[in-house]
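The complex appears here minus one protein chain, its other protein chains still in place.
So that you can tell them apart, the chains are marked A and B in the order they are listed, and the count of residues begins at 1 in each.
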Amino acid sequence: MTTALITVDQSAARRQRARSTRSRLSTVVGIALLAIMLFPVYWMVNTSLQPSGNTLNAGLIPWNPSFAGYEQALADQGGNLLTSLIVSIGSVVVCLVIAAPAAYALAQFRYRWISVALLVILIAQMIPGIVIANALYAAYNDLGLLNSVVGLILADASHSIPFAILVLRAFMMGLHPSILEAARVDGAGPVRAFWSIALPIAKNALITAGLFAFLFAWSDFLFALTLTTTEDLRPVTLGIYSYLGTQVSNWSAVMATAVLSSLPAIVLLLVAQRYIAAGAMGGAVK
Amino acid sequence: MTTVLSSRRRRLRREDVIKALFVVPAAIYILLFFGYPVVKNILMGFQDYTTKTFFTGEAPWVGLQNYVTAVTSGLFWPAMANTLLFTIGSLIGQFVIGMGLAVFFRRQFPLSGFLRAMLLLPWLLPLIVSSATWRAILDKDSGILNQALGAIGLDAVPWLTSPDVALIAVILVNIWVGIPFNVTLLYGGLQDIPEELYEAASLDGATGWKAFWHITLPNLRPVMSVVLVLGVVYTLKVLDVILGLTGGGPANATQTIAIRAYQTSFVDFEFGVGAAFSNILILLSLVFALIYLRSNRKAVDE
Partner (left out) sequence: MRRIRTLTAVAALATAPLLLASCAGGGGTGGGDAGGEVDSLTMLDYWNNEPDKTIMQGVIDTCSEEIGVKIERETVPGKDLIQKVLQRSSSKTLPDILMLDNPDVQEIAATGGLAPLSRFDVDTEGFAQGILDAATYEDEVYGLAPAVNTLGIFYNKTLLDEAGIEPPKTWDDLKAASAALTEGDRYGIAFSAIATYEGAWQFLPFMWTNGGDETDLQTPEVAEALQLWVDLVEDGSASGGVVNWSQADVKDQFVAGKAAMMVNGPWQIPALADTDFEWGSVLVPVNEEGQKPVAPLGGEVLTVPETGDEARQAKAAEFIGCVTNEENSMAVAEARFMVPTRTSLVDAYVEKVPSMEAFTQQVVDARSRTGKLGEEWPTVATVIYNAVQLAITGEATPADALEQAARG
């Protein structure tokens, strides 16, 4: 009796060790893949530390780093970073508030015009940004929304709302209707079913969509340029252009700004990724 | 009897209203922010819209003339060919690599969360910075890529200065730009596939490739098709990457319909023809959109 238990324990331990070696191997491979993927980012950091602002005479490692670019970026761009953060986070909120219910409706309700709605949303994605920017400028000018945080937030959300609706819908289509039926039987209305059941299960999808909404808004340049006419409101993407003149450019400051401005966003990314856990859906089906 | 029926009917109607409210904010937003631009762009395609129009507001109707000008321009067919090559090449690269990475990251291992978050780093950089960096990396004389190739005994490749290679270079950079998007979405989709399905299958002896083919792919269908259709729509529109790397050159080797639309409007100041080009691009995207909707409807019926 005891011998059988010991053998089982031994093979379980062996499997455990095999799994952890495989895990560690995965980590190494993962780091290698990341290094390849992120080499251009490293190169950007390298450029930002070059005194000449370019990599013409640069080696692989910046042995004599020059921080002039960083000094300038820190001096000029602090406020812009805050602006970008506020606008981006605002965009995420607007996007999710508008897109999540719509995605849920398009996924779960049975409407005959769903295909038309999806087509409209896809067409919205196809429009070149500059066409939207020109139209928005005229409208914002009349409504007095130029140079306003609210205006920028609403405009930047346009990058992500159609996208979020489509993506969230795809995720929510995997939601088993039996769960919702069970809720309906218990007397819950559509809002309750959405809020208390669908949203928690679709957590992964919401975080992923929110992540992209943030990134789209963060890297927006077109609306930042078009919808501001003074220097009061300058997202960091616009701030970078103050180093790129018509004839003379200060590339080390540009790269330094890009590096510095990624830092707060990296923190947000790390925090968000932690929440995309496995099996959020799987548990519910049982 | 009648009171019970009418109160139920009232409840149902109220429920319909509540259900409609789910989509109303989105509908209003889309109509306000996208409705006018779409209509304006379609109309511009039929007008003689120049810099003068911006000031005077006059844009004489020219019917299909702009479209004829666009389609008969010398660069139209080369740009169309490049657009298709660019889109198909980018999508295959981004999707396959993205799927591979998503599957790789599916199993938790030490640092996997951190690595996954870092994969999104390229998206944090403004495109102007990424294209400038890639331009430096791909420089024929002093770029680090050619130096690396030289170190292993290969010739320097004129990545951005030879009409034969430039399109490939631009596709490779676009693949790099698109990988984070694909990985993150596909990974999210993979996470939603219940582990039990894999466990049950492994009991029947289906692991690795078989499990991927029979479990992962079917369950991932909705996310995959969204990723693909959005990938097509976004890639068709790509401007900044190509403009930043080659400006449409060398010798128009990397001209695409999107670039034609931009340059015709903002470099040649012929906005009507530019709008015609971008409408042609929208029609192209529509084809793919309709394919997506058809496959989507089939899935729902299943």
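To be clear about the criterion, contacts are C-beta pairs under 8 Å (C-beta built on N, C-alpha and C of every residue); 3 or more make two chains touch, one makes a residue touch a chain.
The model shown is predicted, which means the values in this text are computed figures rather than measured ones.
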item: Which of A:139, A:188 or A:272 contacts the chain that the document leaves out; value: A:139
item: Residue in contact with the excluded chain [from A:89, A:225 or A:272]; value: A:225
item: Residue of B:87, B:184 or B:246 touching the missing chain in the full complex; value: B:246
item: Residue of B:148, B:267 or B:283 in touch with the missing chain, whole complex considered; value: B:267
item: Chain A residues that touch the omitted chain in the full complex; value: 52-54, 56-57, 112-113, 116, 120, 130, 134-135, 137-139, 141-142, 225-226, 229-230, 241-250
item: For chain B, residues in touch with the removed chain; value: 31-32, 35-36, 38-40, 50-57, 73-75, 135, 139-142, 158, 160-163, 246-252, 266-269
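Everything below uses one rule, namely that only the chains that are shown with their structure count from here on.
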item: Gap in Å, rounded to a whole number, between the CA centres of chain B and chain A; value: 15
item: Chain A-touching residues of chain B, taken from the complex the two chains share; value: 15, 18-19, 21-23, 25-27, 29-30, 33-34, 36-38, 40-41, 101, 104-130, 132-134, 136-137, 142, 144, 176, 179, 181, 184-185, 187-189, 191-196, 219, 222-223, 225-226, 229-230, 233-234, 236-237, 239, 258, 261-262, 265-266, 275, 278, 281-282, 285-286, 289-290, 292-293, 296-297, 299-300
item: Residues of chain A defined as touching chain B within the complex; value: 22-24, 26-27, 29-31, 33-34, 37-38, 40-41, 43-44, 47, 54-57, 60, 97-99, 101-102, 104-106, 109, 115, 117-132, 134-136, 139, 154-155, 157-158, 161-163, 165-167, 169-171, 173-174, 189-191, 194, 204-205, 208, 211-212, 215, 218-219, 221, 237, 240, 244, 251, 254-255, 258, 261-262, 265-266, 269-270, 272-274, 276-283, 285-286
